[in-house]
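Have a look at the structure below before the remarks.
Here the complex is missing a single protein chain, while all its other protein chains stay put.
Going in written order, the chains are labelled A, B and C, and every chain counts its residues from 1.
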Amino acid sequence: MAAPDPRALATLLVSCRDRRGLVAALAQLLYGHGVNIVDADQHTDSLAGYFFQRIHMDLRELHTDRVALERGVSEVAERFEMLTRIEYGERQKRVAILVSKYEHCLQDLLLRHRAGELPCEIPLVISNHEDLRAAVEPHGIAYHCLPIDRDNKGEQQLRMMELLDAERIDLVVLARYMQILTPEFCEAYAGRVINIHHSFLPAFIGGKPYHQAHRRGVKIVGATAHYATADLDEGPIIEQDVLRVSHRDSVNDLVRKGRDLERLVLSRAVRLHLEDRILIHGNKTVVFE
Amino acid sequence: MAAPDPRALATLLVSCRDRRGLVAALAQLLYGHGVNIVDADQHTDSLAGYFFQRIHMDLRELHTDRVALERGVSEVAERFEMLTRIEYGERQKRVAILVSKYEHCLQDLLLRHRAGELPCEIPLVISNHEDLRAAVEPHGIAYHCLPIDRDNKGEQQLRMMELLDAERIDLVVLARYMQILTPEFCEAYAGRVINIHHSFLPAFIGGKPYHQAHRRGVKIVGATAHYATADLDEGPIIEQDVLRVSHRDSVNDLVRKGRDLERLVLSRAVRLHLEDRILIHGNKTVVFE
Amino acid sequence: MAAPDPRALATLLVSCRDRRGLVAALAQLLYGHGVNIVDADQHTDSLAGYFFQRIHMDLRELHTDRVALERGVSEVAERFEMLTRIEYGERQKRVAILVSKYEHCLQDLLLRHRAGELPCEIPLVISNHEDLRAAVEPHGIAYHCLPIDRDNKGEQQLRMMELLDAERIDLVVLARYMQILTPEFCEAYAGRVINIHHSFLPAFIGGKPYHQAHRRGVKIVGATAHYATADLDEGPIIEQDVLRVSHRDSVNDLVRKGRDLERLVLSRAVRLHLEDRILIHGNKTVVFE
Partner (left out) sequence: MAAPDPRALATLLVSCRDRRGLVAALAQLLYGHGVNIVDADQHTDSLAGYFFQRIHMDLRELHTDRVALERGVSEVAERFEMLTRIEYGERQKRVAILVSKYEHCLQDLLLRHRAGELPCEIPLVISNHEDLRAAVEPHGIAYHCLPIDRDNKGEQQLRMMELLDAERIDLVVLARYMQILTPEFCEAYAGRVINIHHSFLPAFIGGKPYHQAHRRGVKIVGATAHYATADLDEGPIIEQDVLRVSHRDSVNDLVRKGRDLERLVLSRAVRLHLEDRILIHGNKTVVFE
């Protein structure tokens, strides 16, 4: 059997209290509809008594149709009190990137998108500055500059949300956006905003983490991609990575070296989200790699 | 549901040509017998068209009994032309460690065993030298010294196989054993001998890999744990790891730093094997971590 | 010129405000005495305006003698207001290891010591429990058990300091000692007590860091070796390392995986100290690797 076109695939995400028989019930249901399971990953958090599953499905030989399949899944979900979600490969997620003046994370996302690494559409980039317009528009992506001053912050975010809604955005990526989002924004896009923090959280929460790290004399620095929540730097962690530094590294060296971490970690987190590999549970993530 | 005692668990390993319906068939069968699936991991090698699965099962509420369960699995296995294997947690594997004169890997295995990290029994250590007797016997483990000279190699390995058979050994760990095994030995214990090679294979195949690495001026050295086969250094790779070196490192430094790699990589590979997380397919491994 | 016996080598450590001419002054002085510089490493912290140097010296062809050399170094030191220290390779540092009940760091140090990786003498191990006596005495090392109860903590540490003084201990290694040292102890042994903390400091300061890490859902855990100070977990960091974890790892898995980190990081820090590669400046270290 040849590897199928990703557009013929779908992903079923499941989470619920752990109960006997749910794996079999789902497997049986899918088999009955002619779904071929390409890949399945599951995890039971025995402490929390919670069950998570990701099923990657080939729908090319579906006996029934999607409506019937979805109804079947709903019935099982109801029986086991599951949360379920089906994502179809043919529908690419729509992503908005928010930036300030730093280009490294933005460029990394745009180049990976062009290279086919990120299965999504990127209809727009929003910034509070004009600086990165020239980096964005040659990719055929709209660039919206919504400046912020002392008084218009709430208003600016409302305007931003209108743009995101108008473009039916599924995921907002804060690519070093450097602005705190309002609680309204965080709530409206809960689980759909990924931020990159330039430290190994929870070390160096807050501002200027490279300065903090330099002052503390750590031998390793890190970066953390997490879902944004109203509690700054406290959202569910998706991905982290680190690199070694030494007494020879100035704050500027940490900033330079850190840029490589930030873009790698952010891009990995975005890809994991786009491929429907992440389940959020409370303040933690289950990431099926 | 509390995390069950590992002794109440069992592992079912499956490999076969990829075919529709096999996941559902197994899930249904296990459910029918009252098996609770604690954890399941699967992989489809779409290039080779091959399917691999590891199911970690809780048998405490089995409706039937093990004989019935095994028969049920056999029937599904036959239908789908699967290779299957059930390992019961209550039966610990029996491990023999083979050493020459280096103690670091041996000590690491013994200390981890004492700390409860390696679920196995270690009834004996075999060496061609007396040197490590004092490191072994305080652990209550028998130490057999079977010296090798120019003429007795085949004979020595026959004697070794007798010891292993007498002790019903499931896994042989070459903890820097430094002797080439006869093809007869490799065949008799195919898939049940783990060797540690002190390089990042396939770089620096053969003898004195740290000297080779130093001569080539690499910036990273590694270690590789693999199943031993008659083709030296060519067996299926289980685990590898590396560390950075520089022009400052002499061959002795590489040897010293490498010891840490060797023992970590070997211990990880042994643990993966003992937890039935490895499936061998051709010259490669599927490792369900 | 063959690599000299380490016992014929000495190390000169220098720190001072950065000033012109000090490198030349020292180089000239050493040359004048017939010292051959095997290796020299220097660092200027241009922010703090501070200079650090480590000179590894071969004294086999000294024209003068050590008294004259030391006097010469003192004169240069006075001229440039340097702090200097000469450590002779022939004099091995004397190390005491403090433990509670965990054996992994202790065993690692003892095995490395036996393998010749740690250039020191280890005359004694002190514990507040009897548990690890059997791990220590076969190495020919004295084991002192000084129990602690609610009331005798200050007294116990005084008794400990008497033992350390009596044995002329140069370095105290807290190999998961699990007890807080009194400010008197920290002061008496300032810069001579190395502790291992089982987190990537400054994340998860305080108790039960693996539990904290699990609760926060981090994707990487770490360990930190630092000099002990009266401010708990705040002393100058010597060495850190990390490893990846996932949602699959329970607290117990973190503890198990962390043990490998702890012993590697602690042993590296101890070796760096024994080889006189660390200069402390304020709350940070310069580590000449």
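The rule is short, and it goes like this: contacts are C-beta pairs under 8 Å (C-beta built on N, C-alpha and C of every residue); 3 or more make two chains touch, one makes a residue touch a chain.
Only a predicted model underlies this, so the values are computations on that prediction, with no experimental measurement involved.
A.B. asks: Among B:Leu132, B:Val218, B:Leu254 or B:Leu274, which residue is in touch with the absent chain?
C.D. replies: B:Val218
A.B. asks: Touching the left-out chain: which of C:Val38, C:Leu232 or C:Ile280?
C.D. replies: Spelled out, the listed residue whose C-beta touches the missing chain is C:Val38.
A.B. asks: Can you list, in ascending order, the subunit B residues touching the missing chain?
C.D. replies: 43, 45-47, 200-204, 216-220, 222, 236-242, 246-248, 250, 283-287, 289
A.B. asks: Tell me, which residues in subunit C touch the chain that this view leaves out?
C.D. replies: 1-3, 18, 20-21, 23-28, 30-31, 36-44, 46-47, 49, 61
A.B. asks: Spell out the interface residues on subunit A facing the chain that's missing from view.
C.D. replies: With respect to the unshown chain, the touching residues of subunit A are 3, 103-104, 107, 111, 115, 117, 138, 248, 250, 256, 259-260, 264, 289.
Simple rule for what comes next: only the chains that are shown with their structure count from here on.
A.B. asks: Measure off the straight-line distance from the CA centroid of subunit A to the CA centroid of subunit B, and report it in whole Å.
C.D. replies: Each chain's C-alpha centroid was found; their separation is 36 Å.
A.B. asks: If you look at subunit A, which of its residues touch at least two other chains?
C.D. replies: Residues 43, 46-47.
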